Structures are given as structure tokens and as C-alpha cells.
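Contents: one structure, followed by commentary.
With one protein chain withheld, the remaining protein chains of the complex are depicted in position.
The first chain written gets the first letter, and so on, giving A, B and C; residue counts start at 1 in each chain.
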Amino acid sequence: MATKKSKSNKENLMDNKVWGGRFREGTDEIVDRFNASIAFDRNLYSQDIAGSIAYCRMLAKQEIMSQEEAKQIIDALTEIKGEMDRGEFSFDEASEDIHGAVEKALVGKVGSLGEKLHTGRSRNDQVSLDVRLYVREAIGRMIALIKDMQRALIGLAEGNLDLILPGYTHLQRAQPVLLSHHLLAYNEMLKRDRQRFQENLKRVNIMPLGSAALAGSTFDLDRAMVAKELGFDEITKNSMDAVSDRDFVLEFLFASSALMMHMSRMSEEMVIWSSQEFGFINLPDALCTGSSIMPQKKNPDLPELVRGKTGRIYGHLIALLTTMKGLPLTYNKDMQEDKEALFDTVDTVELCLTVMTRLFEEISFDGERMREAVKKGYLAATDLADYLVGKGVTFRQAHEKVGKIVLYAMDEKKELDQLNLEELKTFDEQMEKDVYEWLDPALCIKRREIHGGTGPKGVKKRLKEAKREIET
Amino acid sequence: MATKKSKSNKENLMDNKVWGGRFREGTDEIVDRFNASIAFDRNLYSQDIAGSIAYCRMLAKQEIMSQEEAKQIIDALTEIKGEMDRGEFSFDEASEDIHGAVEKALVGKVGSLGEKLHTGRSRNDQVSLDVRLYVREAIGRMIALIKDMQRALIGLAEGNLDLILPGYTHLQRAQPVLLSHHLLAYNEMLKRDRQRFQENLKRVNIMPLGSAALAGSTFDLDRAMVAKELGFDEITKNSMDAVSDRDFVLEFLFASSALMMHMSRMSEEMVIWSSQEFGFINLPDALCTGSSIMPQKKNPDLPELVRGKTGRIYGHLIALLTTMKGLPLTYNKDMQEDKEALFDTVDTVELCLTVMTRLFEEISFDGERMREAVKKGYLAATDLADYLVGKGVTFRQAHEKVGKIVLYAMDEKKELDQLNLEELKTFDEQMEKDVYEWLDPALCIKRREIHGGTGPKGVKKRLKEAKREIET
Amino acid sequence: MATKKSKSNKENLMDNKVWGGRFREGTDEIVDRFNASIAFDRNLYSQDIAGSIAYCRMLAKQEIMSQEEAKQIIDALTEIKGEMDRGEFSFDEASEDIHGAVEKALVGKVGSLGEKLHTGRSRNDQVSLDVRLYVREAIGRMIALIKDMQRALIGLAEGNLDLILPGYTHLQRAQPVLLSHHLLAYNEMLKRDRQRFQENLKRVNIMPLGSAALAGSTFDLDRAMVAKELGFDEITKNSMDAVSDRDFVLEFLFASSALMMHMSRMSEEMVIWSSQEFGFINLPDALCTGSSIMPQKKNPDLPELVRGKTGRIYGHLIALLTTMKGLPLTYNKDMQEDKEALFDTVDTVELCLTVMTRLFEEISFDGERMREAVKKGYLAATDLADYLVGKGVTFRQAHEKVGKIVLYAMDEKKELDQLNLEELKTFDEQMEKDVYEWLDPALCIKRREIHGGTGPKGVKKRLKEAKREIET
Partner (left out) sequence: MATKKSKSNKENLMDNKVWGGRFREGTDEIVDRFNASIAFDRNLYSQDIAGSIAYCRMLAKQEIMSQEEAKQIIDALTEIKGEMDRGEFSFDEASEDIHGAVEKALVGKVGSLGEKLHTGRSRNDQVSLDVRLYVREAIGRMIALIKDMQRALIGLAEGNLDLILPGYTHLQRAQPVLLSHHLLAYNEMLKRDRQRFQENLKRVNIMPLGSAALAGSTFDLDRAMVAKELGFDEITKNSMDAVSDRDFVLEFLFASSALMMHMSRMSEEMVIWSSQEFGFINLPDALCTGSSIMPQKKNPDLPELVRGKTGRIYGHLIALLTTMKGLPLTYNKDMQEDKEALFDTVDTVELCLTVMTRLFEEISFDGERMREAVKKGYLAATDLADYLVGKGVTFRQAHEKVGKIVLYAMDEKKELDQLNLEELKTFDEQMEKDVYEWLDPALCIKRREIHGGTGPKGVKKRLKEAKREIET
């Protein structure tokens, strides 16, 4: 952590700065190290160059530079992009940020002509543009990956339509459900996640260039043209807001947090279901890991790690919320902290989505263990109460009676369908033989053909609908 | 904190429970105290009763109860609602929750008939319904209050179109801007806040009843009818998701967090601007407070407190995100923790919006102090560089030259417009008399008629547009 | 949310203020409503009065007031305290805060003499004092409650020394352990929690009075005397820090967060263990609740709710961290937001501790289910590898060999101890009959008498030690 005061001559130190004129001495080495964002904002190179090319075209059209000048600049930028794409570009560690690195490379190729590109532009609006382009692309990938997971889930649900398992509340067996119904609950979560990213896009896809530092440019820029070139829907309406707004990043972090929360719930179930005690699922060896000491272990590391990474994304969200709190207008250096949180969120969530999708593609179920689980735990108790309601008992009384039947059965170490009619009649005279139809798990499920319920017909219908939804 | 084990007879203890049948002993007093949500979910009484009335109508239509029975129940519920509205209803502290309290009161009025109302319904879907109704109403109020604040801001911007002040980056004077332009930046923030609440509504306004505990009801319920009665756009598509989804609350907490973040930024500026050093604004005595020890103090408590309460709302967001992390399907008791965070968020944000609006209505500006501030700090330096660009200098060279002029002026203890033409020419021969037009703050502003910039015409146009926007 | 501008005469409005002189108009009703802390800081009444009594004694000793005056004031304060204790005091809703309410009541009793009490004091140092007294008491209760839980755990561990269950990693069965060893792991967590609260106390128990508003009082106050009267260890060393420091509250919130995290882990295990699939524990009916719709349900609401409330405490921590971020010195109104987060944390954590302790007192284990669980899942695999190491095989080779034995056994649908010696020898010739001693769960446990391990002697020793620790 030692820090040298490098008071060597200013010229060298200012070489990589785009703002040296007013300074009497070079910046301290620690400032460069602390301030510089090049280590992470180089991620934005393709967005930065795409933005500059569109901006350059507009400058030419507006005759702020000549068509010939623009051509030279655009060719050079395209070259630089190629070098970066191929990993041939050597980033000067002394560059402050990606914008400075690109500009310097440009001047290296076309000489002082390159110094014209920044006319009417500031890093403040440029960075906003670059990040918007980056988020827009990330949203595109997120939505595609979410759809992949939905596809895997729907496939899994279709392939296991015959399986039933206990639905749980409070991790206590509650009522029998179709496994497919359970899996489609995940699909609903993902559907909302997609919607949120889609809505986020509305506030991402707005073009900020022309805002300059904060007050707007004095040059006659054609903002709409830049927007069109770059595929933006709108242009920003207030320059001071444009350079100090990070709402669109926060929304992305929130949409990601909600998505991670959903995946943490799926993960929790995979972990629980793959315990020896539940034994509902088998994860393939290829998606598990072992122990350095215990030879028998096969651990569900993937869902555990997805669950664990939820904290990381929540952390990024709270980090940027904290950073933005109480900042006066307009741009403040604090806002540079938006990028690493964003980049790590994109990388992490994409990887988690990919991993979970693989899991859903490879997972297999132990239908036998599930079926056994449905048999114990009085899961038909609600249906028994509903049966009594059919006989004219009020629901509360029916609930009370069935509660007592359950107590009796527990004492007898029997399940409800093991009680004979006589026993049942002691609790309510109206019980008839048809009561046993209400105690069969498969029939319990069939009885729930209400819209949104676990009834097999409804589930199949919903499966079809869900497939259609992901095609849009 | 002492806790008595109250093993008194079960009957009494179960009096207020809707699930006693299967239990051999009454619940412990600490369970009641810890579990009960009646202390806060009584907030939901009007939503709960509205939901029950609609549900009851549907039960009658579906002939699950008779029209006559339904009428009795609805009349009784309406009566109960009236008592609660008037504060005459005495909540039994022993009630577990608002649902139990209402049901008990209903049975008190109509006898065992009241026990029929819960047919086909569970607290799991009932609480989802109630909270959705609550959030829907809260969103309506939020949007109205945000519009109020936008109105106040627009009024303030219109009433002070002649004022200019420094625009800041890094809290350093940057370029002159119209005060109205600055205030309209706030308006942009609020516009996005409204959008977010509006989008939140899409996922709120979906009707969950019929999902029952988790698997769907066995009764032939007309879910669409209930939705229509209560003004919902859709019905939920998966019963397991319906009872375990709290996304719509999380979104509300996030939209509130972003809004509070914006208000914290406005507050920070009010606090800074009302310091003696800045002196840009005067807060009326009636909106300030004093000190118990320092007789001269007049403190901007309101914006400070708004800024401080930002943490509270972030805290609620992270609280519910944490609670939901890793929960298996479907309902778990943890989820009861959604309510207090939500209620306090609604109350806090509404109050903050009201307070900030009052501030914007009452605030006055010290135009003289602002104008003075614009004069010092070389705020026209960018325009001077742009002037040189007009003479054919590349932007980077122009920037460098003006940097050196600023250094020179600082040494001479002069501002840019105090340098004579001779002095300016030593930095670039092309300087002419017209350069002084580029150094006048008012003209700096006029030169920025670019869309979104601080130019007076553009600002006026944007004001008109902004007014129209809040009428939609 | 409507807000009336109450410009009625100033005198009335300023009645309850301690700072009216410099104001030309009364404060707006919304200011009072928004700013006032009386609704929650009345919690601090006993601390406030205790502080005032000590302060008053010192003023008399320093001859800033007479002994006679002090006596009158102290008597009156004691009376007020009594009224508040008995719930007879009617808090004037118009009071700004508890300090104003007490001062007003004092003046009501002793006339203008009461106005002398605030000599040399500010609300800024007064509120710091009150909160410090409050946190000090809360820490005392926390520590006592944690000890109660440790006692319950130790009792449970002592009473079940014969029970074994699988120890888990990744929720997969790993190695057999004593239940008591598992329970003592909780005890270690709680031990650290106690330490943290204890350390927190060091920074709480410092007396701030004399700091006045921010710069120190001009009166000749004997700060050490006040500290001694109130049982403080030290006095604050810098007045500006004293009135703007909330570290001690943040530490309390963090210590509480860590404690809740621990309880969330215990809760998770209780929930999982009380599932039908695990079936390791029975929660008594009196500590569970049922379902409004499913008559058979008995839900572990208490641990679920404790787990859920973890989010709430994390939220309070992040709320105050956010509030304090970026505040300039010294006191800012934002800091008023410390109190509700603190109070709710104290109430919530105390209740959670009480509830968890009750659970540990009442819980019973199903030793049979646990023992069965130990038998399946190859939990002795590590011991088998260790056995081979004893024969001179390197650990990695032993691990590899046992891995293959496990695979073989799975194919044969056998557990390790069901393989005969011949079968075992095919994997390593050196296997002898004594290998079966390494496959018996009870012996696996006995073999781990290493310090800190699950060996029965070590566990018993640790139990004794743990008992001693909570007596200190």
C-alpha cells in the first residue's frame, strides 16, 4: 500500500489526460491509481466506439467537420475496434479511462484531426451513452437466457406430467400437487422477471449525447440523428438530469435482485429435494462435486452457489443506492462506482441463469419417493372438509371435525384412507362410501381444475399457453 | 420480557383461532404474542372486507351459498366496516389477524352462517388479495402526490424564469444555467418515478382468490367474477405461485427507494443552498425549526429529515429481499414480515412527498446571490473553447489554450471577461472583440438552445410539455 | 395526506417549543407532524429524567443553582417519572420531543425555576446521553437473554447425550455426530454474540453531557461527577464528535444482525428437522399453529418467523448506515432516524431470543428417526479411508479407493457395513476384520476425541466448561 509521490515533470504525467491546461503540476501517482477506471471500463470499448462513430457521422452531416475528416476518423475507430476485438490493442495503464484510451489511439492514427471528435461532447454524456448501450445489450441477453430457462422448465414439466408430490406450506406437507404445476410456478416468477427487464429498457433506451457537461452543447448537433443511428427510441429531455441519472442502472440491479431471489428459492428446493431425507431428485454426477475428505459425498454445489450469490447481487443494489443517496446535481465522481457493480451483476446473473438452465435440463425425479411422500401426512384433509361442506356442514365446522379425525388417526397410527367408514361416521353421520374418492391423492388433484389450480387439464392448458408466451 | 406459560384450558385459548381442531393444547401465550399480526394488519380491514363481500357475491352466484345467506353476510360485513371506519370496533387483542377478527365479528352478528364465508378460501390467498388491494390504493396516492410535487416544481420554474445560477459538477461551479432548467431536472426524476409505480401496478392488479392454500380450490368458483367486482385486470395463473409471490411488494419498495433517493438529492441541495455560504434560498420560518441552546439558529430540518429517511426505505427493501431469499414454495410464515415494511414505506414516502411539495411551494430564491456566484469561477471557459473551435482550432487544443488563460487570469486575480483583448490574443491571435459575447453568462445560456439544453426557449417549451405530461 | 397551513397566532404554536425567540411565525402543522419525535422518543423518558436528575445535582454542587432549587427540581422530576411509570402522564401531542415534554411538565410543577435546568446543556448532548443509557440497559437485557438461551441449549444437550444424528454438509449426510455436539455449535455462536454486545458496551458507556450544542459549554460543569452518578466509565473527549457520533448504535445493530443470522440458521434447522421427511424433532402443539383451510396442518411458525425477522434487523442496520453516510459535522436532523430502528431492533431481538429459548426448552427429539438416518448414506466412508491410511496408504489413494467402494455398494444397494470382507478386500488387500469397527457410527463418534471434536468425553467436558462460561 506504499505510495510514492511522483513529482516528476508534468508533461509526461499529463500525456494521458484530456484536461491538463489549467494544472500547474502533474497528478500524483495515487490519484491516477485511485481515480482511473480503465481497469474496468475497458469493458465498454465496443459501446464507446460505436457511440463515437455515430457521433462523428452526425458532426459531418452538421458540417462541424468535413465528410472527409469524418471518414478518416471512422476508419481509424473501426481499426481500433478490430484491434481490441482481437486482443491486439495494448491498453496504456496510464490512460484514465476508456474514453481517453480510445481518443489517444485515434490521435495516434490520424493526428490532431482526432482532437476534433470531442467537439460538443463531454465525458459526462459520453459515459451515460456507453453505459446505456451496455445495459441495453445485457437486457437482451438476460431476456434470452430467461427464456431458455423457461423452455427447460416447460420441457421438464411436459416430460413429467404423471408425477405427483406433496405441495408444502411451512415445509409441511399440505396437499398433493402435480410436479408440473410446481415447476410452472417457477415459470410465473420468470415471466415477471422478463417483464421487469423489458420495462427497464424503456428508461435505458434514451440517447443522452448533446447534454455535454451538464448544460447542453453550444454546437448545432442533430441529436435525433445520433439516436436513430444507434437505435435509441428517444432523446433525453434535460441535460442536467441526463448526466446525473443512474436510475436505469438501479432498475437493472433491482430486476436482477428479484431474479436472483427467485433462483435462490428454486435452489433451496433443489438442495432440500436432493437430501437423502427427501430424495425427490437426482442430480447427475457431472453437475455435482465431492469432498476432499469424505469419499462418499456428492454435493449439490451448483444450486447452493446460486443461492449464495443472491447476497452478492443484493449487495450491488444496496451499494449503488447508497452511493447515489444525497448527491447534489449534476455529475459527481461518486457515480463512477456504478460500473463494477453493474458488470459483476451482468456476469454473475448470466452465469447463474446458464447453470440453473443446465440443471433443469439434466435433473431427474424419483417419482416413487414423491408418491410415497404424498401418502403420509393427511394431505387429503382439506378435501375431506370440502366433502363435508357438500353435505351442508359449514366450512368452519367441517374444518374442526376433520381436525379431530386427524388427531384420532394419528393416535391410531393410520392415514385417513385407512380409517373405515364406521370410524369416520363417529365424527359425522353423513359420511358415505363416496368419501374415499375424496381421500385419493390423484382425485384430489383432479378435483382442482379451477383456473390456476393443479388439475391436470388446467396444467396442460397452461403449459401450451406458457410455450406461446416465450415465443413473443 | 418475562413469558408466562399459560396452560389454561384449551377452549378459551382456541376461541380466536380458525384452526383449532387438530390441536391437543392451546397455544402458548408467547406464540400468540409473537405470531399475531393483528397489531399491524388491522390496517387492511377495508381491503379485507371489500374482498370478502366480492367473494361472497360470487359464492351466491355459483350457488355455493344462497342469495339470502349472501345478503345477510354482506350486510353484516358492511356493518362491521362501518364500525371500524368510525373507530367503534373493539379489536380483540386475542385475534390472530385481521381475517380472524372480521370472521369472528361476522359470526357474532349472523351466527354459524358466517362460518360459510371461508368456503374455498385460505388465508394464504386472502392475504395476497388484501395486500394487492392495499398496494393498488397506495400506488394511486403516490402517483397523485408525485404529480402534486411536479406541479409545484413547474410552478416554481415558471415563476423564476429570469434567475440564473451556476450549474455544478463535483460541487464546483461549472457553467451558468437557468434555475428553471435545474428545477426541471427534478421533474425528469419524478417522471420516471411515476412510470415505475405505474408499471408496478401491472403486477399488483391480478386477482389471486381461488388459489386457496396452494393447490387451488375444489369448489366451482368464478374467479373472473371476483376479479371484475374488485377491478382487477387479470387473475393469477398458478396457485402455488399466487400464494408465495411477493414481487409486487418488492417492486413497490424499490420504486419507493428510487423516489427517496431522488428526494435525498433535492434535499441535499436545499440544505447546501440554505447555508450562509451559498445563500441561494430562503426557507420560510414556518418550515424551519430552532435550537434548544443556540438562539440564532434556523435549521432546514425538513429536507434533512427527508434525506435521513432515505435509509429507512432502503432498509425496508433490503429487509424483504432478505426475508424472501431461499424460501421454498409455497407460503412460509416468514412472509408475514412483508407488511410492516410496506406500511411504514407507504406512510413515510407519502409524508416526505407532502413535505417536499410544501417546501417547493414556499421556498424563495435569492437571485442576487445566485447571479454573483455565476460571475466568479470562470464558468464561461467552455464557451471560450467553443469560440476557438469556431476559429478552426481543434477542441483539444482549444481546451488546452483556455486552461492556460484560466491559469493566467487566476494569477492576475481577474475573471475571464476582465482580461483585455491584448491579453487574450497572447494565447491565440484569432481572438476578436466578439469574444466577449462568449463570456457573458446570459449569452452562454442562450447559446444552448439545443434540445434538452438550458437555452431559455427550450426551457419554456419543456415547461409547457411537462405540464401536459402531468395531466395524463 | 392533506396538509393545512395553520398560520394561527404564533404564541400558541410556539408554546411547546424550546427555541421560539428568533422566529417570526409559528411552525407549520406539517413541520410539527414530520419533525416531532415524541411519538417514539417517549420511550426514553426514564433515561431522560435520570440524566436530568444527575445533571441537576451537579449544577447544584457547582453552585450554578442552589441546593434548594435542585431539590425542588429533582422532586418534581421524580414525580413526573412516577406519573409516566404509572401511565398517568398525558403526553401533549404538541410536544416536539421527550426532552421538551419533560421540561414543560417540570415548569408546570416548579414554575420558571424549571427553565434553569437546561443551563449549559443542549438537546444534542442530551439525546446522546439518553440513547446511551437506553442502549446500555438493552445490552444488559440482551446478554441475560442470550445466557438464558445458552442455558436452555446446554440443558438440552445434557439431556440428550445418547442421541446421534448425521452431521451434514451441503445438506447431505456427512458423518455421524452427537446431537449434543450439534447443539453446542449453537452455543459457540451465542458466545461470540455475547462478546460483541459486551465490547459494544465500551463505546456506549461514555458520558457526553458538557459537549452542549457542539463546542462545549461555557459553564463550569463537573462532567466527571455526572458520569459517576450515572455509572459511566468515561467522559467523551471531543464535543464535536460527541454530538455527531452514532457508532455505538450501529454496533448494536450489527451485533443484533449477527445474532439474528445465527438464530436464522437454528430456525432453518428446526423447520427442516420438523418436516415429515426428516422427522427429527417434535414441536409441542402449544408452540405451533394451524391452517385456516387445511385441518391437518401443524406449522413451525415460530422458527419461521424468527428466520423471517432476520431481514428486518439487517434492514435497520443498512438504514442507519445509509443515513449516516456523507453527513458533515456535527449534528444533522437526519440522525433522528437512529431511534426507531434501534427501538424496533431491541424489541424484536428480545422477543426472538425469548421465543427461541422457549423452543429449546420444549422441543423433543425423535432419536429413532435420527439413528436410522445415520445408518444410510455411507457416513463412515471417511473413517474407512482413515483406516486405510493406518495401513500405510496415502490419504488421497485411500480416498479414491473408498470412493470406488461406495460406488460398488450403491450398485449392490448395500451400506458399507453390509459388504463382506471378501468384497472389501477386492479394493484393498490389507482390509481385516477390524475394519468393521471403523464402520460403526457409535465408534466413528468415539474415535473423534480430538479437542473440539464430537467424541463423547470431549463433548461432556465442553458442556461443563460451557456452563462455567455463562456464569461469568
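Definition applied: a contact is a pair of C-beta atoms (placed from the backbone, for glycine too) under 8 Å apart; a residue touches a chain by one contact, two chains touch by 3 or more.
All values derive from a computational prediction rather than experimental measurement.
Among B:N35, B:Q150, B:Q175 or B:T454, the one in contact with the hidden chain is B:Q175. Touching the chain that is not shown, out of B:S95, B:S291 or B:T394: B:S291 (per the contact rule at the top). When you scan C:C288, C:L321, C:M370 or C:V435 for touch with the missing chain, the hit is C:L321. For chain A, the list of residues touching the undisplayed chain reads 1, 3, 5, 7, 17-28, 30-31, 33-35, 96, 99-100, 118, 121-124, 141, 145, 212-213, 284-299, 301-302, 304-305, 307-312, 314-324, 332-337, 340-341, 350-351, 353-355, 358.
Of the residues in chain C, those that touch the hidden partner chain are 18-24, 112-113, 115-120, 124, 167-171, 174-177, 181-182, 184-185, 187-189, 192, 195-196, 199, 202-203, 210-221, 223-224, 235-245, 247, 250-251, 254, 257-258, 261, 264-265, 267-269, 272, 307, 310-311, 314, 317-318, 321-322, 324-333, 382-383, 386, 389, 394-397, 399-404, 406-407, 444-445, 447-448, 450-455, 458, 462, 465. The missing chain lies against chain B, touching residues 169-175, 271-272, 274-278, 290-301, 304, 318, 321-322, 325-326, 373, 376-379, 381-382, 384-385, 399-400, 402-403, 405-406.
Here, only the chains that are shown with their structure count from here on.
For the pair chain A and chain B, the distance between mean C-alpha positions equals 23 Å.
Here the spacing of chain B and chain C, counted between their Cα centres, is 31 Å. Contact with two or more other chains is made by residues 18-24, 118, 124, 212-213, 307, 310-311, 314, 317-318, 321-322, 324, 332-333 of chain B.
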